[in-house]
Every structure is written in structure tokens, then in C-alpha cells.
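One structure below.
Shown here: the complex without one of its protein chains, the others still in place.
Chain lettering (A and B) follows the sequence in which the chains are written, and residue indices restart at 1 in each chain.
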Amino acid sequence: MDFFLEIVVAVLLVAGSLMSLIAGIGLITFPDLLSRMHAATKPQVLGFLLLFAGLAIHLRSWILVPVLVLAWGLQLLTAPVSAHMIGRAGYRTKHVAKETLHVDELKRVISTHSEATGNTGAVTRIEGTKADETENS
Amino acid sequence: MIETAVWIGGVMLALASIACLWRVFKGPSILDRVLALDVILLIISSALCLDMAINRHTDYLLFVVVACTLGFIGSVTVSRFVSDQRNA
Partner (left out) sequence: MQPKDLTPRDQRIDDALDTSGVRHRATFKQEWPLLLLLIFVWGALWQDFSIGNLLFGAILSIIIVNLFPLPPVVLPGRINLWYCLKLFIWFIGQVFAASVHVAWIAVVRGKKARSALIAVPLRTESDLIVMTVGHVLTLIPGSFVVDVDRSSSTLYLHYLDVNSDAEVEKARANIRDIERRLIMAIGSPDEYEAIKAEEGPDFSTRRPSK
């Protein structure tokens, strides 16, 4: 049984580290900022799940489980938010490579909304984007 | 068994951090660099997990928790700074 658990731990640790390697490869090979965001967020969450599971099984202690759940939960909550913030800043400051996009519906929405003034919820965002565009041109 | 796994994992983490450092060096924008540094922080946390596994202790556990929050605060701060700078 112990030998079996040891094999499981070894596999979990190697797989967890592999996820970091995937993130690294993704950071190098993807062509633009928004695609790299996928590589930076997704594999790491799974990687920590595997590493924490391996650690908990290896140390065989239940009192560790709440801390590991907390660390992983924080990861789950924070990774999407930071990806969203970086992606939003990247889109607004024109760091998006347009030629890698198949369609860009956000741009379409922004250009139609800048003429109509009805939608109060989106006005601040549109004004910011318009300022960016005039500054760039 | 565990030793071998930790060695393999360590080599992978080293390669991953080299890849991230290359992205930090290459850029092209500050957001790419922040993203890569964020990933490096997570790689360091993974390395601490491996260390805890091979040496059978739990000293770094809270650092792993703190690192998750620190990376979040750092990237949010920089991205807000970047968008404010352009809008001003």
C-alpha cells in the first residue's frame, strides 16, 4: 500500500511540474498577449491541484488539507481576475495583434456605441477607448 | 522513488523558469513582462512544494498561500497603472 501511494505521489509531483513547463512553453510560442494569458492562467491552477494533492498524500496529515484547500481556492479566485485585468489593459492600450484575431466583436460594439449615447452603463468604457483611438491616430 | 520524481520535476521547473525569463527579456510590452513574472512566482511556489515533499516538512506552506495573493495584487496593480497612464 505504501509503495502504491509512493508511486501516486511521484506521478502527481511530476505532473504538477509538467504544468509549469506547459505554461513556460505557451509563454514562448503563443503569438500575442491575449493568447499568452491562456498559457499563464490555466495550466498553473491544475498544476497546484496536483502538487498539493501529492504533498498531502506524501505527508499523510489531515490538518494540512484546509491550508492546501485555502491556497488552491485563492488561486481559483485570483487567477481569473488578474487575467481579466491584464487582458483589459492590453486591449485598451492596443497591445492586441489584430492579425491573429478571426473576429473582433468588442471593437464592433465599441464603434457602434460611440455614436449612440443611450447606454449609461458602458459610457465610461467607450469614452476611454475613444480617447485611446484619437491618441493613437 | 520520490527523489527521482523531484529531480524530474525540478528540471521541468528550471526549464519553465528559463522560458519565462526569456519572455521577460523579450517583452514586447510591460504587460507581457508582468505576466511572465507572475508565472515565475508560481513556479517558485511549485518548487517550494517539491522541497516540502522531499524534506518532509511544512515550513513553506504559508509562503505558498501568500505567493498566490502577492502575484494577484502585483499584476492587478500594474495593469491598472498601465490603463490609467494611457487614459490620462
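The rule is simple: contacts are C-beta pairs under 8 Å (C-beta built on N, C-alpha and C of every residue); 3 or more make two chains touch, one makes a residue touch a chain.
Just so it is clear, the model here is predicted, and its values are computed rather than measured.
Contacts of the undisplayed chain with visible chains (whole complex): A.
For the options B:6, B:37, B:50 or B:65, the residue in contact with the chain missing from this view is B:65.
By the touch criterion stated above, the residues of chain A touching the omitted chain are 19, 22, 25-26, 29-31, 34-35, 37-39, 41-43, 45-47, 49, 63-64, 66-67, 69-70, 76-77, 79-80, 83-84, 87-88, 91, 96, 100-107, 109, 119-122, 125.
We take it that only the chains that are shown with their structure count from here on.
Between chain A and chain B the centroid-to-centroid distance comes to 13 Å (mean Cα coordinates, whole Å). Note for the complex: chain B touches chain A at residues 1-2, 4-6, 8-10, 12-13, 15-20, 22-23, 28-29, 31-32, 34-36, 38-39, 42-43, 45-46, 49-50, 52-53, 56, 58, 61-62, 64-65, 68-69, 71-72, 75-76, 79-80, 82-83, 86-87.
Those residues of chain A whose C-beta lies close enough to touch chain B in the complex are 6-7, 9-11, 13-14, 16-18, 20-21, 23-25, 27-28, 33, 36-37, 40, 44, 47-48, 51-52, 54-55, 58-59, 64, 67-68, 70-71, 74-75, 78-79, 81-82, 85-86, 88-90, 92-93, 95, 128, 131-132, 135.
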